[in-house]
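My questions will all concern the structure given below.
All protein chains but one are shown at their positions in the complex.
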């Protein structure tokens, strides 16, 4: 039984807390949040205590932490947790600044604690199966990867201001997916972005629509497409093409119902957003973290994966701004 | 918070116990099973105590029971629970004998306690959505219903001997589905059965493959098809046709992955069996039971639904045996 | 180059004439129709002459006939063509009366001419591929067959009066499909029919909705479902289940376009009716007839297949009328 504390009692925190509560080999001992009401409410639902950061990190019975607080607290909490000797599961991104992430990873390395980053999509059953087929050789050598990733609706402009921008906030998931599937690191990136959804996005210095090309040293090509608004739901698809075939993972739907009338044959739209689509992935990523710790293995994706995806996001921003490909 | 005890710590019992444990408005206080080791193991996992039938039914804090023990104990436990004033959720079938079911329902009626029967498929998100579309008028007046229901693999012949036969053990779910979707009661039934999967099935007096036609008073027609063995998994589909169109609910798959190679384009088979396909339905049926109790409403499907489906099963057995349609 | 004459210049005649005209190994020399204007128009489009029955059958250069005239003329034309030594392709049904069909087949047998019946669905690429998979053993031994066949819209009641009724006019195609797929002849049939689409159908003594169960000597089961009206188009599906799996052929659509909006994901309805769905089948059936003649092989499906399907249709009508299964 692995005892956790968790930083953050918000939306994503509620998911992780429920998953830890239900896990056979984990116990959630303490919840820490600046919003003490939220912390108490969540703690009550999962039988945990409310704690302060200091108290929780000082508790020798707590072996692991989940960091699900706001992005600007991640790096500090990683360092504090590492220094306290805790195993760390941190929501993405580690930080929006590459220098800060590098410093943070140094502290983790020195402390010798395991660090996992919450790139949840690797644990989606469909994407995990897609990767397993590639590993099994079903499509042969990978030649092109195509990732489509669209959110259902634009977040508030207030959120976008501190989000780090589309590439660091949204496409960072797709950069991780690309690295995970390409089989080798990209060496060149070209990004083209537009503001098509809402002019207010441009006013806060961001874009809402973007496409990116990645190229690896051996010439494998990757396309990524993002939009901040898809009125039909959360559009999350991956296609990998190789010399022996193609494997793709499509959207998941709430039901299998299909209705045929004089107006056409209609089936479900994709799940509305990440809470529905990735419910299983959130369970599975914590499960994998717990299993890795129990085996003494390094959890995946780890701190370096968080850093590498952020570097691609920064390069994309530079490419978009300068209108030219960026060598990595 | 509604306090339950549960009879039965087997496979289906484990599912119900976990769902009660995770439910916000329910508490599982006690597990009762003749196999005390199984009872203790399950009780440990969900924080319940092991109890005897007498002790549990005498506990005034326990307001509701889940009956997930072997079929031959259902009727006695229903009656004992009813006399103890508990609300009852009972796995299907209530009993294999219609007379016994009728007697049992009399006791429940006298006691004035709510009784729900575990026809879980009504709570499958896809079938529930299909029914909602019919109710909304999407397909107009229902004219034909077609239900396909195939298990992945033949159960042990030992199981079949005491199962009550294909119609009472397996097709009973489809009879309930038919009643639920037809909008009126069937008045005639014709059944044709065969033993095609394993000659051993015939030796224990049963069949393994069957098709049935139901007809209602207004002429609505229903087809049901069953097989005890589908090598590609649990095949559970429903199609409803009306004057304004058709609605159908297909199988669900573990992933959305599709692989295209020189040999063809392959996607997932359906979920393997009921544990996977109906995981959400098992959660939802208990949830609906708890909500009905909290509102003082009669839970659905109720005791009469259990009886009516059993009557159809008996009529099917008679039709098959006598080679003629049976009026209901 | 095989020279044909064709009886009938109506809708189905136009299809056959165009297909003969485009065929590399066939020539359409003459068109015969009581409506001389129609005969002339069609003849003009395909470079044929208008002829009388006598003249055409007396022409020694004409080796084969296509009979696409009204049903009540089929038997006489078959006999006259057989006596003239022509190879015969006749639209279904050969006649609505079993005695007449038997007499007709006697004449054909005596004359020793080849006779093919236009059960076009056997030549649909999807159904032909389905049958090929069964023959290849992909699904093992066939255990159940399920045939769904719905027309888009009720024909005029005037047509229904002389149609022979739903079983002989519409389900006869499905009876042929069943015989073709079951691998052995049915020995028992149960039919249940209703008048749900239009009360006028009952007034002319017919039904518009029906389901049938067929059973073979070894216990293989077949379900057929018919409706005279499907507002979403021509619904033509076949599913065959065996001990090694299941093969099914679904509907075909005009395009592969799918639109996802806030209202759901919509794709095409099936093709509207037989002209669209079975365009390839009409080409292929004549092609198979021409190939069979060129090889001196008996064309399939032949006269006996026409008779056998009619016997099933008559049995279905009897079963429906008498409310009991009919032994075949």
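As written, the chain order gives the labels A, B and C, with residue 1 at the start of each chain.
Operating definition for what follows: a residue touches a chain if its C-beta (ideal position, glycine included) is under 8 Å from a C-beta of that chain, and two chains touch if they have at least 3 such contacts.
Worth saying up front: this structure is predicted, and the values here are computed from it rather than measured.
When the full complex is examined, the chain removed from view is found to touch A, B, C. Within the complete assembly, A:146 is the residue of A:146, A:204 or A:292 that touches the hidden chain. If you put the hidden chain back, the residue from A:89, A:167, A:241 or A:317 that touches it is A:241. Screening C:260, C:309 or C:326 against the full complex identifies C:260 as the residue touching the chain left out. Of the listed residues A:157, A:196 or A:308, the one in contact with the hidden chain in the full complex is A:196.
Remark: the omitted chain is touched by one listed residue; of C:45, C:109 or C:141 this is C:45.
Of the options B:60, B:264 or B:296, the residue whose C-beta touches the omitted chain is B:264. The set of subunit A residues touching the chain not shown comprises 141, 143-144, 146, 148, 150, 188, 190, 192, 194-197, 209-211, 213, 215, 219-221, 223, 225, 227, 229-232, 235, 241, 243-246, 323-325. The chain not shown here touches subunit C at positions 22, 24, 45, 125-126, 129-130, 133, 138-139, 244-252, 254-262. The chain not shown here touches subunit B at positions 231-233, 260-269.
By our rule, only the chains that are shown with their structure count from here on.
The most central chain, judged by C-alpha centres against the centre of all protein C-alpha atoms, is B. Per-chain CA centroids place subunit B at a distance of 42 Å from subunit C. Of all residues in subunit C, those that touch two or more other chains are 231-232.
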